[in-house]
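On to chain A.
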Amino acid sequence: MLYLLLLLPLLPALYALRERTPARLASLSLGAAWFSLALGLLAQNQASGPLRLDGVGLFYLLLTDFIFGLVALYARAYFQESQDQEAWRFFAAGNLFLFAMHGAFLAHNLGLLWIFVEGSTLASALLVYHKGGARALEATWKYLMLGSVGIALGLIGVILVYALLGGTTLDWQEAREWARTASAAQLGLAFAFLLVGFGTKVGLFPLHAWLPDAHSEAPSPASALLSGTLLNVAFYALLRYTALLGSAGLFEKAALLLQSFGLISLLAAGLFLFAQKDFKRLLAYSSMEHMGLAVYALGLGLPWLAMLHTLFHSLLKTAAFLGAGNLLLAYRSKLIARVGGVYQAWPAGAWVFLLALLGLAGLPPFGLFFAEFQALLASAPWAMGLYLLGLVSAFAGLLWPLSQMIYGPGTLPHRPQGQSLVLVPGVLLAVGLFLGLLPPVELVKTWAEVLAWTR
Partner candidate 1 sequence: MTALLFLLIAPLFTGSLKWLKARLQNRLGPDPLYDYRNLYKLWHKAWIRPSPSSPIFVWAPVMALLGAFLAALFLPLLPGFSFAGDFLVLAYLLNLGRFFQVLAALDTGSAFGGQGSYRESLVAVLAEPGTLLALGAAALASSQLSLAGLAPLSAENLLVYTLALVALALALVAEGARMPVDDPTTHLELTMIHEAQLLDHSGPLLALYELAAGLKMLVYLGLIALLMPLGAWSFPLVLLLGWLALGYLETYGVKLRYLRLPDLMSYSTLSGVLAVLGVVLRFRI
Partner candidate 2 sequence: MTLIYIAFGLLGGQSLLALLAPAAYRYLPLGLGGSGLLLALAGLPAWLGQSSALPLDATAGFYLALLGALYLGVGFYLRDYLAHHPGPRARLETLLLPLFAGSMAGVVLAPLGYSFLFLWEGMALLGYLLIALEGPAALAGSRAFFLASRVSGAGLFLALLLLIQGGPREGLVHLVWAGLVLGFGTKAALFPLHAWLPKAHPVAMSPLSALLSGGMVKLGLYGLYRALDWAGPAPAWVGWLLLGLGLAGAVYALVLGLAENDYKGVLAYSSVENLNLLLAALGGYFLLQHPFFLLAFFFHQAAHALFKGLLFLGSGALKERGLSALGGLFPKLPQTAAYSLLAAAVGAGLPPLAGFLGEWYLYQGFLSVPKGGVVSLLALGVGVLALVGALAAALYVRLLGLAFLGLPRSSQALEVHEVGLYGQVGLGLLALGLVGLSLFPGALLAPLNPPLYPVALLALGLLGLGGGLVYLLQRKPWRSYTPWDCGYNQPGQPGSALSPRMQPNALGYSEQLLRLFPFVEVKIEASREGLLHPPTLRWQGGDWWGTLEALFARGYLFLARQAQRLQSGSLHLYLLLQFLALLFVLGVSWQ
């Protein structure tokens, strides 16, 4: 069953090599993704070979499949609207990407996890590239180089961990039991490599440089996938390694690093967001902010909170990128200054984008408010101060473009048709709103139990 789950996304990927109509590809992708969603629910806690689906894996698998399905639905309308003949590339690369994601979430072996994370980098590079063009090419190249170096550094970490465990096993569960025997100092060194390596893909400052380029140049559905799911997979690896360190009794060591990386990313993102000219880059920096916050929550020793944060972030950021895609379709420009008066001309499109951004700014009743509250509650006073400073500056950075685009002066040159353009982000927002009002804390805590370590 797990293997079926693993390989399922390859089906539409292969189909895309033959079939070129976006409609069929989208339906098949949606079907495959949501079928694996159901399958994942059934296969919880199963194991076979190096694969196992534990709570954390299931959590991210469900999230990814859910988002992927919706994005596929959106992509159909998006590519139709933009009259893109090469839409099949998106579906092919996207499903390949989903395959890598499935692999990463199912892998219970640290080496395999690394392979799939690297695989997701390659597949997503294809997503970014899509149809090419100078800017996309530049972005892809930078992404590939930075991502590959990062992941190579991660590999050093994996090797060191493997060596520290006596070269016996890379199975995560067993590794955690063995970890106590390993040398603390050297495990710390290994973690440094892992943090920088996977941190590059998570988009932590100053390793984030690829992130705004890739997110802004990819076609909007791909940006949504990158921000909503790709960042999660690297974060998921960090989760596993942090838990590993935790079981070795070294969490305190990691905590400070994680917290400072998180906060620095937050503060840096706040500055980068301010006076940003391109609205997709704006969203990308907002991703950097939120991944920083998730890493910070992890640094607090609250994996469930970090997972919750990524959950809310994924839902809202996907909606935001899809909303941005709508604006891009309508205005044919990514420049904030060119967009204006959306609210007057296209209320539905405006509301979707507006609400998603407000949610990302951490306003109630969306879930990020809850997650930020919980993180702050667990913080020390000094960290609380920095955290709040970062939140305010990030908010200021979002507020100006947001109000300018939605309420500012301007006319809509062309109103995109297609119901799912608004419906899909709407669904994501509705789910985000619902989960924000009733945060599934207990459920996530149960799923996060596998990560638990005793201090």
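Here is how the candidates were picked: all candidates are chains of the complex that A comes from, given by their letters.
FYI, contacts are C-beta pairs under 8 Å (C-beta built on N, C-alpha and C of every residue); 3 or more make two chains touch, one makes a residue touch a chain; residues count from 1.
These figures come from a predicted structure and were not determined experimentally.
Enquirer: Which option touches chain A in the complex, given 1 or 2? Just the number is fine.
Expert: For chain A, the touching partner among the candidates is 2.
Enquirer: Touching residues of chain A toward candidate 2 in the complex: what are they?
Expert: It comes out as residues 141-142, 145-146, 149-150, 153, 185, 188-189, 191-193, 195-196, 199-200, 206-207, 209-210, 212, 253, 257, 268, 271-272, 274-275, 341, 343-344, 347, 358, 361, 363-365, 369-370, 373, 376-377, 379, 381, 384-385, 388-389, 391-392, 395-397, 399-400, 403-404, 406-409.
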